[in-house]
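To start, the structure itself, in structure tokens.
All protein chains but one are shown in place.
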Amino acid sequence: MGQKPIVELSNINKSFPGVKALSDISVDFYPGEVHVLLGENGAGKSTLIKIISGVYQTDSGSLKVNGEEVRFMNTREGLAHGISVIHQELSVIPDLTVAENIFLGREPKIAGTGLIDKKSMNQQTQEILDSIGVKISAKAMIRRLNNADRQMVEIARAVSQDSSLVIMDEPTSSLSNKEVDALFTVINKLKKNNVAVIYISHRLKEITAIGDRISILRDGQLIKTALLSEISEDDMITLMVGRQMTQFYYRPEKEAIKDEIVLKAEHLTRSGVFEDVSFELRRGEILGVAGLIGAGRTEVMRAIFGADKLDGGKCSVFGQEVHFRSPREAIKAGIGLIPEDRRGQGLLLQKSVKENTSLASLYANSSHGVIDQKWETDVARDYIKRLHTKTPDENARTKNLSGGNQQKVVIAKWLVAKSKILIMDEPTRGIDVNAKAEIYALMKEFVENGGSIIMVSSEMPEVIGVSTRIMIMREGRVSGMLDNTDVAEKDIMKLASLNAG
Amino acid sequence: MKKLRHITQDYTMVLFLAALFIVSLISVPRFAEVGNLINVLMQITINALIATGMTFVILTGGIDLSVGSVAALSGIVSTSLIQLTPNAGIPMSLLVIFGTSLVVGGICGAITAFNIAKLRVPPFVATLAMMSIARGLAYVYTNAKPVFGLPDAYAWLGLGYIGPIPVMVIIMIIILAVAFLILRRTCFGRYVFAVGSSEDVSQLSGINVKRVKFYVYIICAVLAALAGAVLSSRLQAGQPAAANGYELNAIAAVAMGGTSMSGGRGGISQTILGLCVIGIINNALSLLGISSYWQTIAMGAIILIAVIFDQNKKDL
Amino acid sequence: MKKLRHITQDYTMVLFLAALFIVSLISVPRFAEVGNLINVLMQITINALIATGMTFVILTGGIDLSVGSVAALSGIVSTSLIQLTPNAGIPMSLLVIFGTSLVVGGICGAITAFNIAKLRVPPFVATLAMMSIARGLAYVYTNAKPVFGLPDAYAWLGLGYIGPIPVMVIIMIIILAVAFLILRRTCFGRYVFAVGSSEDVSQLSGINVKRVKFYVYIICAVLAALAGAVLSSRLQAGQPAAANGYELNAIAAVAMGGTSMSGGRGGISQTILGLCVIGIINNALSLLGISSYWQTIAMGAIILIAVIFDQNKKDL
Partner (left out) sequence: ACSGPGTASASSAAASAPASTADTAKKEITVGVSLLTREHVFYNNIETALNSKAKELGVKLVVQDANQDASKQLSQVQDFITQKVDAILLCPTNSAGSKSMVELAEKANIPVLTMDVPSDGKTVSHISTDNYKGGELAAEYLVKSVLTAKKGNAAVITYSEIEGCVNREKGFTEWLAKNAPDVKVVDVQNYSGDQAKAADVMQNMLQKHADLDAVFCVGDPAAMGALSSIKSANKKVKIIGFDGNAEGVAEIKKEGSLWVADVAQDPAKIGETALQAAVDTVNGKSVEKLIAISPYIIDKSNAK
């Protein structure tokens, strides 16, 4: 590209207590180009873009925007220089409406009054939403939206800010193919308008589809910057992980599956959310649950787990009919649930890795309610090792871990709890390929030792790669059940899409 | 129409208020007289002024315990100033009252705001400290003696009428209306909700969180100071012991209305509901001539019942 | 080693306390006398008992405003009961004191807990209501007259000594130690922190959130009731006006120590720090013979300074 870079980083360093997050990073970002950042969990991607946008400040090194050296003390200054960010962690304000979120900080005013022009704001919002193909009302409260919709609102906000650089930190981790396609259309529009895009994702398919240039980070260091046309997927993985990877998915052996039905759902209904959902889960199997966003998968799982009320139908666990009134009862019956929203529902962010790891099994491993501290420390360290969680030690606050490492802590919590049935809702959101493989291996081990797993996932390759059977949901109903032999993505898509059948 | 939806969201509390009102109308002698209804409005005015500022603070997820002390200090400064001009007329009195409120409230509020927004002292501690300091100053300044012997014009704000409506009630209505508009219709108002809903996200979205926090504590202190000055006008004296414990009354009105103590949800209309419920209960119990001990008990019980109904309705 | 790290996390407040202590030792006449140091301990005991329970409540993200009223009610019931047995010895007195605390605290706490945990009334409102109700009952029951003329043995708990140590100081130490262990070493304690950090996460992790909340309010009320009974033993009388405003003292001690008002962070060691700082300041200012208005001001200022130092250290 003959153009001048919009943002130039040279010799950026950043440390946190006990962690050197970035060392000597130098990289440039050009207008009209999608620049991908790739790296393992905790490699420093989010830290890097937070420095560009003004959330953090560099320890040393320089940041130039449009050739001018700057040091942003907060995101306001970054925004003023034309830098918008979609953060890895959802950052919309739950108590405001969609329109208020999208126009936060740049509300249209009724001339001469200082009052917000709500009408024009809602109207403009609706236009923005329509233009990126999102069906949400501008007046809806964010609190009432699901994660995917919230993510789309964030995307809408970032792209409507008329910025010269739009940073997207894992924008698709809670989206399914349909929304991803919509996002890519938006990105292509941005490119046409000569906007620079920084794109972070752990999904290699997306990277190759949308990226122009890629920078690979490992342990806070920049390993390589290259044009995507010049690098293969295998190379990317090797550079990122530091070794060759041969196996990505671990599917349990069919022989491991027993006839015993451990969980049986019959005609489960929660009015307005899902209806007449029936399925069986056998011992030793991984049941994949696929579907589009909003198909009601999360809601079904929460209801089975006792977190939400059922309006109809019944559920049996290990042959016994159950009516869980709280997750507690489900846990006692041997069920665990890894929720899709790790920050809101999975983790005590203020608490340590250790305390989070032991939380669901603390009582079971205590004597008369007195915590077994040695057990607690040991088990936390054990799982840090087994999942390669990147953390200074087991006493670090989970708030300070990178997104993927936080997810590993949530997974550890439920592996420690020794559930017999594990429900995993988007378990590998934000997790790098290497760690994903380790988690699949652990899942395989789990079912081969007599456990059973229901895995809800919006990532087709994952569903196909690890499940033994696949259930597909559409608009709150089960639209298909496939034995996972030679299933192709399009078979699933057909059952999941609204306009199919 | 939009307003209607807004109200029906909280409709149990509205229904409760309506029921309370009707029961009082029927069963409490003299409650229904126009004079008494105006009395009720006068009796909630001071709390309303303080609670309005408190609403801003609580919406950001904070709290202000210093309001009673700041009110007392402001009443004393205001009365002391008016003593200097014994022939002051109404305009001069108003100037002193509003000027004092701005200055005393502004200074106290700025100190609190600085501690909270810049030095990150937890609101509870920062305002507790200001509560001590302002009250202590009020006593030091007066040596516990009331400031009295004020020009008659000074009482106009607190005791006068414009037509059939007491002046202070008019002030209350104006302030409630302005606060309502600010919270619902201005950027600043939206930011107040945003900060209370999530500070981190607000920060990331480019809101100047510190500045928002700064302003809410200043607003709260200025309104508290105004309440104190109006009180001194009503009582025609400045008392260092005035407005003691009013922080709890104000917070109760805000919380009862349904504004969340952790911020982000609620608003002025909720606070008005809370103020009315508390005001009517107080007035009705007092008119019924119930012993003050039983009044205390009944007050607690009724607040509880109101909120239980409201809460359980919301779940449905 | 682990303990050391734990302490150094909060070390600014510890340093502040140490500095305060040394300054007092040097500059306040008679402060250093053993008798006075024991006085300080006695003077913080009542607040310590209440603040211990308050720590549990605040760690879950709640608040309890009813502690002062519950203490007063318990003091009255306890003294009224002991009046029935004019010849009561020490064992009987202890039985009455502890029995009353359990029953009165248990009942008040259970009502509050039920409202908060089951009926989802916001803690501020539920405990404000209980504050009114319990205080009102105390007045109604006594008709505002103190309960006095108690057997001498009743005073042993509040005024007696075991060796050189006052009995009530021993009780305080035991209760603080037990509370510390519960919070740090038991599952229940861990759940208290978990609920305060995130109710949703706790619920989904299989914690019975309602039960945890239920228990903390009962613990808080029982300890408040104990404080009230001990106070009545110390004063040899039950007074309906006793312990008025103690909720703010207790919350101040908890918040000052560094426990977050929104829950999840802090603990008993922080509360002890807060109690000591407040206790020493009060005692030193009083020994210095500073006028009480200035004491109020100094108290506010010192609390503020302590927390500002502490807060800014934590950011580094």
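When the chains are written out, they are named A, B and C in that same order, and each has its own residue count from 1.
Please note the rule applied: a contact is a pair of C-beta atoms (placed from the backbone, for glycine too) under 8 Å apart; a residue touches a chain by one contact, two chains touch by 3 or more.
Here the structure is a predicted model, which is why all the values come from computation and not from measurement.
Asker: As a test of the contact rule: which chains in view would the missing one touch?
Answerer: B, C
Asker: Per the definition of touch given earlier, which of B:A48, B:V70, B:L176 or B:L231 contacts the omitted chain?
Answerer: Residue touching the chain left out of view: B:L231.
Asker: Using the document's contact rule, name the residues of subunit C that touch the chain not shown here.
Answerer: That gives, for subunit C, the contact residues 27-30, 33, 35-36, 39, 42-43, 46, 139, 144, 146-149, 155, 158-159, 231, 234-237, 239, 241-245, 282-283, 286-293, 295.
Asker: Which parts of subunit B face the unshown chain closely enough to count as touching?
Answerer: Subunit B touches the missing chain through residues 29-30, 33, 35-36, 39, 42-43, 46, 139, 143-146, 148-149, 155, 158-159, 231, 234-237, 239-245, 282-283, 286-287, 289, 292-293.
One rule holds in what follows: only the chains that are shown with their structure count from here on.
Asker: Based only on mean CA positions, could you tell me how far subunit A sits from subunit C in angstrom?
Answerer: A distance of 44 Å separates the two centres.
Asker: Express in whole angstrom the distance between the two chain centres, defined as the mean CA positions of subunit B and subunit C.
Answerer: Inter-chain centre distance comes to 29 Å.
Asker: Pull out every residue in subunit B that's touching 2 or more other chains.
Answerer: Where subunit B is concerned, no single residue meets two or more other chains.
Asker: Would you give the residues of subunit A that are in contact with at least 2 other chains, written as numbers and ranges?
Answerer: Within subunit A, no residue contacts more than one other chain.
Asker: Name, in rising order, each residue of subunit B that touches subunit C in their complex.
Answerer: 61, 63, 65, 115, 119-126, 128-133, 135-137, 139-140, 144, 248, 251-252, 255-256, 260-262, 291-301, 303-304, 307-308, 311-312, 315
Asker: Using the touch definition from the top, list the residues of subunit C that touch subunit A in their complex.
Answerer: Within the complex, subunit C contacts subunit A at residues 185-188, 190, 193-194, 197-198, 200-208, 264-265.
Asker: Give every residue of subunit A touching subunit C within the complex, in rising order.
Answerer: 305, 307, 326-328, 330-332, 337, 339, 344-351, 355, 359-360, 362-363, 366, 369-371, 373, 413
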